[in-house]
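Of the protein chains in this complex, all but one are displayed in their positions.
Letters are used for the chains, namely A, B and C, taken in the order the chains are written, and counting of residues starts over at 1 for each.
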Amino acid sequence: MPETTIHQPVEKPRNPHIENFKNIVKRLKKNKAAMVGGFLILLFVITAFVGPYLVPFSAGEQVLVNKLQGPSAEHWFGTDHLGRDIFSRIIHGMSITLYIGFFSVVIGAIVGVIFGIISGYFGGKIDTLIMRAMDILLAFPGILLALGVVTILGPSLNNVIIAVGVFSVPSFARIVRGSTLSVKELEYIDAVRALGASDFRIIVRHVLPNVFSPIIVQATLRIATAILTAAGLSFLGLGAQPPKPEWGAMLSDGRNYIFDAGHVALFPGLAIVIVVLAFNIFGDGLRDALDPKMKS
Amino acid sequence: MTTKLLEINNLKQYFPIKGGIFGRTVNHVKAVDDVSFYVNEGETLSIVGESGCGKSTTGRAVLRLDDPTSGEITFQGDDLLALNKQQMRRKRKDLQIIFQDPYASINPRQTVRQILEEAMSIQKVLPKAERMDKIMELLDTVGLGSHQLDRFPHEFSGGQRQRIGIARALAVDPKFIVCDESVSALDVSIQAQVLNLLKQLQRDLNLTYLFIAHDLGVVRHISDRVAVMYLGKIVEIGEKKEIFDNPKHPYTKSLLSAIPVPDPSNQQERIHLKGDVPSPIDPPTGCRFHTRCPFATEKCKNEVPELRVTKDMTGTHQAACHHIEEIESGAKQPNY
Amino acid sequence: MSQNENVLEISDLRTSFFIEGDEIKAVDGVTINVPKGKTVGVVGESGSGKSITSLSIMRLIQHPGEIVEGSISMNGEDLLSKSERQMQQLRGNQISMIFQEPMTSLNPVYTVGEQISEVYRIHQGLSKKEALTKSVEMLELVGIPSPKERIKQYPHELSGGMRQRVMIAIALACNPELLIADEPTTALDVTIQAQILELIKKLQSQLGMSVFLITHDLGVVAETCDYVAVMYAGKIVEYADVHSLFRSPKHPYTVGLMQSLPRHDIDQEELNVIEGNVPKPGNMPDGCRFAPRCPFASDICEKRLPDLDELENGNKVRCWIYSDEWDGKAEVNVVDDYKTAGNQ
Partner (left out) sequence: MFVFTIRRILQTIPVLLGVTILVFLMMHLVPGDAAQIIAGEAASQQTIEQIRERLGLNDPLPMQYFNFLLNALQGDLGTSIQSGQEVTEEVFSRFWVTLELAFYSMILSVFIGLIAGIISAVRHYTLTDALTMIIALFGLSMPNFWLGLMLMQWFAIELKIFPVSGWGSPEQIVLPVIALGTAGAAIIARMTRSSMLEVISQDYIRTARAKGVKERYVIYKHALKNALIPVVTVIGLEFGTLLTGAVLTETVFSINGLGRYIVESIQARDFPAVQGSVLVVAVIFIIVNLLVDISYRFLNKRIDLN
């Protein structure tokens, strides 16, 4: 006779937060794009911290006799109009780019998520009010809003972060509102309400964790947009100010020498493309892994 | 001696429809329109009807998941609609709900333990230290293993999820539970398991159920009394036996006759209904069923029938039809 | 039934889904015939493979699904060896299909008229005008009032019952020999279900077609089918004419299903249940797939998969109890003993 008593093995208690995180990682691992993008981003972050100590030149080191040289063994990406090593400057600029991308999105996300959740959860007049305000912000196409903010605050790196942050607020607010609305419809929200949970508890414990995926996905993709916008502002001379090795500003310099030395504009631009690409790839992968229903 | 646990009087639930140029309320969906009934302690009252008849809306209004437009809801002598938000939250300890969708009704990011712990902590059931024992007891009660304590919903089948939903409702020791289509998403074999469980819990814990369903087989199995709804109104109410064996309202009759019987040698005569259920935005005048009723007369078009008793009804049986007597005696023939 | 002419013959059909290198056998060796002019029902719970069987007949299995082996033939012609183009000529013409969800099965951006006309234009090469006239006739046939106005409406303007009638109009437009109806009334209310089932029966006798009906509802089966196949976990466990099936079901699963069904027409004290859950597709038992839940299961059931054997009356059952090799309790009466066996 085979063993008939059903023996239920006692499982180890599991920490749900760790389990949730493990699940995300497991799904991400299956997604090649996300893995590639994530690896690149990790590489960039490391570069931002360590890179400046490894490159042969400092960001501001000028050797005027060597100005506008093409790529060589000594200057991999050539030199600019002041004879500075472009490769070294790009590596120095990595941290600026990531800094702008990250913090502007954090600002935009925090404000946008708060607006979006309140709007979606409570609905009614407050929803109309917030969404009309977002419409007004959205009425300024992209960079125009950032331009306005920079005009008020004056050109500087931190002001660019605020400007780009403000301009990401509506997109977060809209996405979070939409997700909140659909989560709110689910029966488990009614179930906790029927148990007597307060609105605050429902929002923090039940709505927020379940709209988290679209927020993360949006944040990743928004970093890409933020980097592009910030570079654009700097290119126009309204962002990071020389001699900071900001890539947009470097491009702006390069533009003046495009007839004689194309490489001055080529490499900072390529750097932007590659970093933005990495965030876009990672964001796409995250979306496929976490939130397959969300569209680009 | 039976005592009324819950009493509903003249409940109305109108949902506004926004429209027009300025987005003002231009009309209402009259989902529930002047409904009164009561539920005795320890019994199961079922509300049946087709989609859009207002049965789920009634259940939600009773729990104030949507605040009703007007009416009275008395639970153990307390007027629920007079309670403020805070008081209602506390009251919810006594009134719980089990939902239809085993997938949407539990938070996918919580483990079974978290779900049950949260329910108890919201209503401060038991001191913290004793909750774990209660959780284990609950799992046992609903037929889940203690080894499944730290699992996530996606690791369970539909039937097991429904058991989690039941455990969550039981966690706060309620007296009254609304079962809103709680078995209709389940396969037949699983549905029977859950139905048996609900019956057993009622016996063991002296629960009172308001059971909302569209499946008359399920209703016959679980109910003590049954209310039949059509387009926001109760058309017939009474003891189960009366409703199934002695239906009086033409709608109840046609509903019963429309269900296919799982017995090929015992197919019954069918009462044919014309067309679809009309829109609850602009329901028919008089008796709401008159547009589809084979017995409808001019009177049905103009006068709203009240729930009433006729001579061969027993118990608490009532039906809302002008012509019960004529139809019974054969004086009125159906007009197809 | 063997002397009957079969419109459709399916044998040993296996349809699988390939997910991350694993083969998930949704339909695993199904053999079933549809006699001319008759209705054959396939009944089973979710995940039994009944819908995949119907889509396999239409050859509408989409990536990552695939018909792996077996044969499907209609009037003696092998459907699996036909080209995609030949299949297109058959679909909607000789074989038609209606689906469970009337709300999403019609294209929202085309009018009802355009969607019915399309069938005539593809298969009969009619002009726009002729096709539209035919469509109006068809709508009338399926009992839609004022068809001339309805034809100009978009699906969202119709109720669920009306949409299902439109789906039936599309399916029957070219007078098919075989109609596959996949849970055609599951999403509808009972009074509307009664109308639709009535309509299908009426049109079946008018047009002389055969119907292959997929459902989970034993009531619907009893009311509409001539023959019934009961499916469980990708396999047919019992095949019988409808009267025998309900009078004396043979397979323990069929019995369990019937006894766990709450009835509106009779009183039942307690429902009999089938314990446990349907096995997951990736984790099928070695022996009989119902063995882990079967109250009669014996050693042989857990070790070896029984064949779908023919009984004396021509019906078929896949269960060791009816074989010579049965090693369990002698003299099993599945119907009467189901409950007591379950309580042991």
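Criterion: a residue touches a chain if its C-beta (ideal position, glycine included) is under 8 Å from a C-beta of that chain, and two chains touch if they have at least 3 such contacts.
Computed from a predicted structure; not experimentally measured.
One chain is not depicted; across the entire complex it touches A, B, C. One of A:52, A:142 or A:178 touches the chain omitted from the figure, and that residue is A:142.
When you scan C:30, C:43, C:167 or C:245 for touch with the missing chain, the hit is C:167. When the full complex is taken into account, the listed residue touching the unshown chain is A:151, out of A:151, A:182 or A:241.
Counting the whole complex, the residues of chain A in touch with the unshown chain are 132-133, 135-136, 139-144, 147-148, 150-152, 154, 224, 228, 231-232, 235-238, 248, 251, 254-255, 258-259, 262, 265-266, 268-269, 272-273, 276-277, 280-281, 284, 295-296.
Touch with the hidden chain on the side of chain C covers residues 58, 60, 62-63, 84-85, 87-93, 96-97, 99, 101, 104-110, 118-119, 122-123, 154, 156-157, 167, 170-171.
For chain B, the residues touching the chain absent from view are 19-23.
One rule holds for everything that comes next: only the chains that are shown with their structure count from here on.
The geometric centre of chain B is 31 Å away from that of chain C, both derived from CA atoms. Separating the CA-averaged centres of chain A and chain B is a span of 48 Å.
Residue ranges on chain A touching chain B, taken from their complex, read 8-14, 16, 19-20, 186-188, 190-198, 201, 205-206, 209-210. In the complex of the two chains, the chain B residues touching chain A come out as 60, 63, 65, 88-93, 95-97, 99-101, 104-111, 114, 118-119, 122-123, 145-147, 149-150, 152, 165, 168, 172. Against chain B, the residues of chain C that register as touching in their complex are 45-46, 159, 161-162, 189-195, 197-198, 216-224, 242-243, 246-247, 256-258, 260-265, 267-268, 270-275, 277-278.
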